[in-house]
Structure formats: C-alpha cells, structure tokens
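All protein chains of the complex are present and in place, except for one that has been dropped.
Moving on to chain A:
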Amino acid sequence: MTAVTTSSQTSRQDRVPNPPKPPRGLPSVRKILMVGGAYLIALIFITPYLEMLLTALRPVKEDSDPTIIPKHFQWSNFTSVFSGDSSFGTNMRITLEVAFGATFLVLLVALPAAYYTARKRFRGRKAFLFLVLVTQMFQPTAMVVGIYGEMRDLNMINSVWALIIVDAGFNLAFAVWILSAYFSAIPVELEQAAMIDGATRFGAFRRVTIPLAMPGIVTALIFTFIAAWNEFIVALTLTTSPDKAPLSVAVDNYIGQYTVDYGHLFASTVIATIPVIVLFGLIERKVVDGLTAGSIK
C-alpha cells in the first residue's frame, strides 16, 4: 500500500518539470511482489499435475510414507500400462480416433457455415446463429438420457462414430462463432481483388481467406480436439465394454476396481494429460486473440 502511494507521488512530481522517467527504486518492490505472486499462482496451478507425475514414478512401497519427491523413481509404470491384459493401448487408439474424427468433422461443417454467415446477410441467418447459440447452452451432461436413447435406437452403442458425432455436434457452436468472427474481420475487398485477378470464388476463399483466418482456424481446431480428447460423460454413457471405451472411461473403470494401483493409474492419467497440456501451450498466445475475436466485441 505504501509503495503504491509513493509511486503515484513520484510520478506526479516528475510530471511537471521533467519528461516521465521509468520508475526505479521503490516501485520495484511492488513489481517484485506482483511477479512473485504470478509465480506462486503458476506453481499452485501446476502442482496437481506434477504430483500426478511424481505418483506415477513413486514405487508402491513408498506410498504409505511418501516424501514429496520420491526416493526412487520407477519408470516401469509407463511401459507396463500397455502390457499384459490391459486394454490401455486400445483405449488410447479410441481416444485418438474420437479426437481426430470430431476435429475433422467440426472443420468440415463449421468452415462453410461460418464463412457464409460472416459474408452474407441471408434470410434465416439470425435464426441459424440463434440455433448455434442455443446448442452452446445444451451441454451433453444434461442430456445423457436423450443421447443414450438415440444411440440405442440407432444401434450405435459402443460405436466410435457415435462419440465422434456427438463430440463434434457439441463443439460446433464454439467453432462457428470463433471462425465467423475471424472471417468477418477479413475485408471482402481482398477476395474481390483476387477474383478480379482471375481466381474463382473458391480459389479466393482457399488462397486468400483461409490463410488470413488461420489463427482462428487453428484455435478452433485445438479447442475441439482437446474437448473431444477429454470428453468423459458421453463416453461413459455410450460405451459398455472396456475395449470400446476411450481413455477417460478406462481410467474411471480403473478406479472402480477392487485394488487400485495408483502408480499405474497415474501413469495412465499422465499419458492422457500431457499431450493436451502441450497442445494448449502451443496456442497459449492465440487464446487471448481467439477469445477477443470470438466473444468480446
């Protein structure tokens, strides 16, 4: 508090006779506190995931009297989750199929819709955007009974396609909004110029608009991928057999077992968690842009 008042006083004195100097000395105490606070918060937020990793590396016999850093590291948990009669490899493959499938489907469906709503004022545009907004509100958690009923009628229980379609459907809204915002920001004159130079409409879209909207597209894709990768409750509802389930459900099953091997369990969760944290890290800078474009005018 004292630091705050002092700094504003100094700057007020500086203002009149001299050009403003970068503040030195006292204000840096405040700066140190602010930066220290940021580091502390960063540490708190990463701690559970570090603990996840450390537990995966901690030998079982150290569990009952653990030190924060294990005395011995046991890497074998990461290889043994794949071996034996465990379905972990299959679960991993299903998660990958669902995440890539849903991402591809969202891209295929959201790109034209977002482009058209951004470029054209057609009849039914508002209704369409309203429909998209409403689906954003309908989260699968509240609808598992209906989703289960539908897929049972269609004989798609335990089908990867059911998971792909449902995940894509519930992530479409975000992709359409964010892409539409990006497309709106690209001047239509750029496309027209390309068309005057002889490009077709699709050619202009592909060579001019898509590259300019790339940051938005990448953001939308990564968001979808992560959501589909992490999805739990729909998969829990639509899969009844352990070798048809993605990782999230497999991990849940693992906990339900009579004796839980925590080293194994957390080796699985580490394997399931690291890719998405890394992926999200890659678009960290874009996230702010994406949020600004998508939701805040």
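Things to note:
Everything below uses one rule, namely that a residue touches a chain if its C-beta (ideal position, glycine included) is under 8 Å from a C-beta of that chain, and two chains touch if they have at least 3 such contacts; residues count from 1.
The criterion applied here is as follows: contacts and distances are computed from a predicted model.
When the listed names "Anti-sigma regulatory factor (Ser/Thr protein kinase)", "ABC-type multidrug transport system, ATPase component", "Peptidoglycan D,D-transpeptidase MrdA" or "Sugar ABC transporter permease" are checked against UniProt, the chain not shown comes out as "Sugar ABC transporter permease". Checked against the full complex, the one of A:60, A:108, A:185 or A:214 touching the unshown chain is A:108. Within the entire complex, the positions of chain A that touch the omitted partner chain are 4-5, 8, 11-12, 15, 31, 34-35, 37-39, 41-43, 45-49, 51-52, 55, 63-66, 68, 105, 108-110, 112-113, 115-117, 120, 122-126, 128-129, 131-132, 135-139, 141-147, 149-150, 153, 165-166, 168-170, 172, 176, 195-196, 200-201, 226, 229-230, 232-233, 248, 251-252, 255, 262, 265-266, 269, 272-273, 276-277, 279-281, 284, 287-289, 291-292, 295-297.
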